[in-house]
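The other protein chains are all here in position, but one chain of the complex has been omitted.
Going by the order they are written in, the chains are A and B; count residues from 1 in each one.
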Amino acid sequence: MKRDVNEFQIAKALDIAANNPYHGTQEHMDGQSQAEQGDYTRSLKHANYLVTETNAQTTDWSSAYQYPPYDGQLRLDVYTHLSSGANMVEYWHWASIPSGQETYWKGVLSHDLEPNRAYAEVSRTAHELQKIGPKLVNLKIKNDVAILYSVDSANALDYMPFALAPAAQWEMGKPVATYSTVVHQLHKAFYDANVGVDFVFPEAADFSSYKLIVVPPLYIANDAILQKLSDYVKGGGHVLMTFKSGFANEDSAVRAVRAPGPLREVAGFNYQEFSNLEKALPLKGDPFKVGEDNKVMYWAEFLQLEHAKPLASYDHPFFGRWPAITRNQFGAGTLTYEGTFLSDPLQHAVVLDVLRDARVDGVKQSLPAQVREKSGVNGAGKTLHYFLNYSGTAQSFIYNQGPGIDLLSGRPVSNAKRVELGPWDLAIVEEQ
Amino acid sequence: MKRDVNEFQIAKALDIAANNPYHGTQEHMDGQSQAEQGDYTRSLKHANYLVTETNAQTTDWSSAYQYPPYDGQLRLDVYTHLSSGANMVEYWHWASIPSGQETYWKGVLSHDLEPNRAYAEVSRTAHELQKIGPKLVNLKIKNDVAILYSVDSANALDYMPFALAPAAQWEMGKPVATYSTVVHQLHKAFYDANVGVDFVFPEAADFSSYKLIVVPPLYIANDAILQKLSDYVKGGGHVLMTFKSGFANEDSAVRAVRAPGPLREVAGFNYQEFSNLEKALPLKGDPFKVGEDNKVMYWAEFLQLEHAKPLASYDHPFFGRWPAITRNQFGAGTLTYEGTFLSDPLQHAVVLDVLRDARVDGVKQSLPAQVREKSGVNGAGKTLHYFLNYSGTAQSFIYNQGPGIDLLSGRPVSNAKRVELGPWDLAIVEEQ
Partner (left out) sequence: MKRDVNEFQIAKALDIAANNPYHGTQEHMDGQSQAEQGDYTRSLKHANYLVTETNAQTTDWSSAYQYPPYDGQLRLDVYTHLSSGANMVEYWHWASIPSGQETYWKGVLSHDLEPNRAYAEVSRTAHELQKIGPKLVNLKIKNDVAILYSVDSANALDYMPFALAPAAQWEMGKPVATYSTVVHQLHKAFYDANVGVDFVFPEAADFSSYKLIVVPPLYIANDAILQKLSDYVKGGGHVLMTFKSGFANEDSAVRAVRAPGPLREVAGFNYQEFSNLEKALPLKGDPFKVGEDNKVMYWAEFLQLEHAKPLASYDHPFFGRWPAITRNQFGAGTLTYEGTFLSDPLQHAVVLDVLRDARVDGVKQSLPAQVREKSGVNGAGKTLHYFLNYSGTAQSFIYNQGPGIDLLSGRPVSNAKRVELGPWDLAIVEEQ
């Protein structure tokens, strides 16, 4: 997810897409970053992909950000990548380099070139894969939800950011939220709901197989993609769209009509004004029941409703006259619109509401908060369910899918049976 | 009020002075910034001036500092400028630009080029001015107080600042107070007291028509201007002077005599030492009764009194032996000196004390804290009183000037009668 290249266009020239998804470890490994990178890379060619580099012992260009994984995290990480559709997990690099910039970007082995804790865990995982790998590769993943990713919008919003820290006059502060922040927040909301997502790209968007299209700020868009979104809703699709979408055309020129330009009809409102928010504001009456997290920030469009219905408005004497979140029935579908930046818990609540509205079969399992389920169909046509425990404490849950075998333990797992997961451990159930 | 040019000298080549006074909006519009810029610009040529740019919808070179005015603020802003002596208020620009650096520096119209909230308010104001404008232009303003503005001192103190944030060794922190901070603080203290001020410039200072000359840190000064200040006090004038005045000559060389150099006699003290203050200090006994705001900071001169009387001293075992604020009777006048940087409320209290000392007729009206009064004489020789409500709540007060007509409503206003002002609204009383 780089700014300086259009990876979707580049991927056309590749046989197999690959990624180097580095991520947080120790207390910062919840699998979401790997899933976001994995979903994105898999979507570039609608195919399995390779992980050509990822965290071995430690990373970074100094000795100040060294965070070797806790016991179990290296193994869990490999299965995390496989559960997103990776067909390989490779490390940069085998042994650590004795000098230079990457002295502390450590491999599986330390500088002493001897077996160690990391080696033991990689070796254990490799021996497991030797046995069960053929049942895991070529996982086919079919999702109901897709995120429309626009690298042009990401770039344009880097030049005209919507959320900067306060700064001295005539200076610009550092970004506190960007296009990527919204993408990440949206992806995480679905991830936490155990709903898998694909990415789609404006250059070749096909919405037909999805129940819900999620639109991070589509600031840069030609008329064609906006028309496609409109037609998709009219035909029964559902869209969750965020602020600034439709504002500028493909040349980064603001459209000379009321915002959101060609989306005005499908969105059911127009706006002529917007404001940054100096402080976070609550939504009137806490409509999504998130308590102290009931707050929005950074940006507020002054939505003038035409056909849309308000879902939430600002609790403020001036901004309060314009709705903050709206939903519009258009043809057979709906478009839900966020005219402001939501707190993470609020975004999570709105996503759950949109999933219900779009009749996406959301929560597959009643799972502990730290356990994620990810599913797909393997090369043999059998359904796999990964249950991944991203925590340092043991977890358990009642399995409610079809009867199968836990490939790692070799034990049968039947419906309504309790499954136990150790710290940073997992089960992979292959339905029989 | 730029550093890189001497605007007083430049103004000689102009027929009419103009300014582009951008300012805070929403919760940050109290009219003070406009008054400070207006007083300064009017003083450049002792004449009415033009506002050639000011806030329309929103400003800034990104989408991150967009704060469109609340209802009423655009109209109130126009009258704010007129009440300082502006003869025109013009916007950069009519319509917003669709691309480039100033995409979000919005005009009266948005990118959609349609009428909107801003347009409606500008149009209302313009129609009012069509009717009453001839009674408002060419306002003559006569003040008893003037601030001596030295661009050379501002520049020199940028090179040798007196208040920087803590920094690593051999690094310099960011400025936390500058020459402009003191100018602004002093101007605001008079503004909040409803006492109008002019600016005067060292290059052609005529103090004869003023009761009080206010001197921000006059760090750079030739002997002549210091002699003028001294003579002014001797002849019965009053001066409020701040730290570092008289320290360096016109070549930025520190004078080779005890500070404050040629001001020693009129000031009634000398000093050989000074210290920055690591932490804010209280004044002993809270002499100006400002409670928790009784604190000074950044800088302390070790004033050794000769004839001056101490008004306040530091509550500190070491610094406590030197006074912080002094007053010296010299000839028929007085010089009040601040050897340290005061908190805003403390500065406000000292200014009120100096106004009493200088017998300046301070508070014209008993007004609510958010209402400002500004007065002048119009082209027809009639006195105008602007009453401007810089708040989002209605305000009222008892009018105590001569009977007149509120030009906006057309209603008569008589002495001792209550005047009501809506949120961000105003009255303009023309005495009959």
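Couple of notes before you dig in:
Keep in mind that, in the parts below, a contact is a pair of C-beta atoms (placed from the backbone, for glycine too) under 8 Å apart; a residue touches a chain by one contact, two chains touch by 3 or more.
Model, not experiment: these values are computed from the prediction.
Only one of A:45, A:111, A:140 or A:382 touches the absent chain when the whole complex is considered: A:111. Checked against the full complex, the one of B:274, B:288, B:314 or B:399 touching the unshown chain is B:274. Touch with the hidden chain on the side of chain A covers residues 26-27, 57-58, 61-68, 70-71, 96, 98-99, 103-104, 110-114, 116-118, 174, 392.
Remark: the residues of chain B touching the chain excluded from display are 157, 160-164, 168, 172-173, 248, 251-259, 272-276, 278, 298-299, 317-318.
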